[in-house]
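Step one of this worksheet: look at the structure below.
Note that one protein chain is taken out, while the other chains of the complex remain in position.
The letters A, B and C name the chains in turn, as written, and every chain counts its residues from 1.
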Amino acid sequence: MDMIIEPYTRSVYYYETDRMGVVHHSNYIRWMEESRVDFLKKAGIPYDEIEASGYMIPVLGVSCKYRHSLNYGDEFVIMPEFDDYNGFKFNITYEIYNKNTKVLCASATSSHCFTDANMKPVRLIKANPELHQKFLSSMDIKYNFKK
Amino acid sequence: MDMIIEPYTRSVYYYETDRMGVVHHSNYIRWMEESRVDFLKKAGIPYDEIEASGYMIPVLGVSCKYRHSLNYGDEFVIMPEFDDYNGFKFNITYEIYNKNTKVLCASATSSHCFTDANMKPVRLIKANPELHQKFLSSMDIKYNFKK
Amino acid sequence: MDMIIEPYTRSVYYYETDRMGVVHHSNYIRWMEESRVDFLKKAGIPYDEIEASGYMIPVLGVSCKYRHSLNYGDEFVIMPEFDDYNGFKFNITYEIYNKNTKVLCASATSSHCFTDANMKPVRLIKANPELHQKFLSSMDIKYNFKK
Partner (left out) sequence: MDMIIEPYTRSVYYYETDRMGVVHHSNYIRWMEESRVDFLKKAGIPYDEIEASGYMIPVLGVSCKYRHSLNYGDEFVIMPEFDDYNGFKFNITYEIYNKNTKVLCASATSSHCFTDANMKPVRLIKANPELHQKFLSSMDIKYNFKK
C-alpha cells in the first residue's frame, strides 16, 4: 500500500528576492535541499540521523529549469520524487508549484551518492541493508496534492 | 584579433561552507552569476548598464556537475564562455578550477534570454543592434589561464 | 483583551550551517526578518500589503547577542516584540530559543522607520492613520510559549 505525504510548502522570504523583484534563481537550489530533507523526514529516514549513522549524501549535480517566477508573498509547493535508486546512487526530480495559482514554476533534478564521514563513496546496499531498504521503500511515496 | 582576459577569481568565504566542511553546492550557482557579470564587464557591456538601458537577462535554466569539492581557504577560478548566441537566447558554459591545484572542481551551464523591464522577451538583434553586436563579439574572448 | 499568537518556529536548514558545524551567525539576522514578517501577518498587517500600499519598512540597525549555538536538526522559536512605536520609528526585540531544550540561543533587536516607495521617510501617524492604528495595537500581542 502506498504511503501518502504532504508536499513541502512554505512562503518566499523577503531576503530571497533580488532587484528584479522576484526570487533569485539560486534559491531554488536551496529549496530543493529543504524539500528533500523534508521528504526524508516524512519517509522515516531523517537526514540528521543518516549523518549520525556515519553517512553523508553529497550532491553530485543539479539542474533546474525556471518556467514562471515566484514573488515575495507567494507560497510554493515542492514535490521531490526519489528515482533510479540502485543502492549506490540515485536521482531526485522536483516540481515546484505556486501554491495559490497551481502554476508549475520550476522543474529540477539532483543526483546523489552515499559517502562515509570522510567523503569516500559507499555502497549502501552492502554497508547498511536496513537503511538501504528504507530508501527503496521511499520510491513509492505519493503526494497529497491536486495539480 | 582575439581579446584575451583574466578569468574570474576569488577566495571561498567562510559563510559559503557548510557542516560537511566544504562549500555548499548552492553557492556555485551564485558564483556562476558573479563570473558572468565579471565577464560582461571585461567584455565592455557591464550588466548595470544593460539594466539601465532597459534590458534584463534572466536565467532560464542552470545545471552544474560537482567534481571535486572546494574548501575554506581555497581560491577558485571561473571561465564563463558565451555560446549559441542568436540575438535572442544564449548559453554560457563555466569551468570552475581550484586555482592552486588546477583541478577542475565543477562544470556548469546556464541559459538566458533578453527581456525588457517588464520581463517581456526581447529580440536584442532587432531591439538594440549595437548591444547585439557587442554580445556577438564577446563570443570570441579567450582566457589567460593555463590549465 | 490581549491577542495571543503562536511564536515563529521552523527547523534549521542544512545550508544555514558552516564548517564550524553550527548555524552561521549571519542567518540569525535573516531569521529576525522571517519572524517579524510572520508577526505582521499574524497581527493582520501582512508586509506584502504594506508594500502594496506604497510603504516600506527598511532596517535602520540590527544587533544580536549569540548565547548558545543552534545545530542542524534543531528547531528554533522566535518571539519578536514591537516596542517604542511612535508613529514614525520603532524597535523590535527578539528572543530566539531552541524549541526542544528551551535554551535562549540569541537576543536581538532591530530598529525601523517607514518610507514611501522612493525610500523617503514617512510619518505613518499622519500618512495613514488606519495602518498606524494597527501598528499601535500590535504592541499588545502576547505569545503562547512557555519558557
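In the analysis below, a contact is a pair of C-beta atoms (placed from the backbone, for glycine too) under 8 Å apart; a residue touches a chain by one contact, two chains touch by 3 or more.
Here the structure is a predicted model, which means the values were calculated and not measured.
Of the residues B:Arg30, B:His68 or B:Lys134, which one touches the chain left out of the display?
Of the listed residues, the one touching the omitted chain is B:Arg30.
If the hidden chain were put back, which residues of chain B would touch it?
10, 13-15, 30, 33-34, 37, 46-48, 51, 72-73
In the full complex, which residues of chain C touch the absent chain?
Interface residues of chain C facing the absent chain: 20, 25-26, 29-30, 33, 56, 58-66, 69, 119.
What residue numbers in chain A mark contact with the hidden partner chain?
14-15, 17-19, 21-22, 24, 26, 72
One rule holds in what follows: only the chains that are shown with their structure count from here on.
Express in whole angstrom the distance between the two chain centres, defined as the mean CA positions of chain A and chain C.
28
On a C-alpha centroid basis, what's the spacing between chain B and chain C, in Å?
36
What are the residues of chain A that contact at least two other chains?
Within chain A, residues 30, 33 contact more than one other chain.
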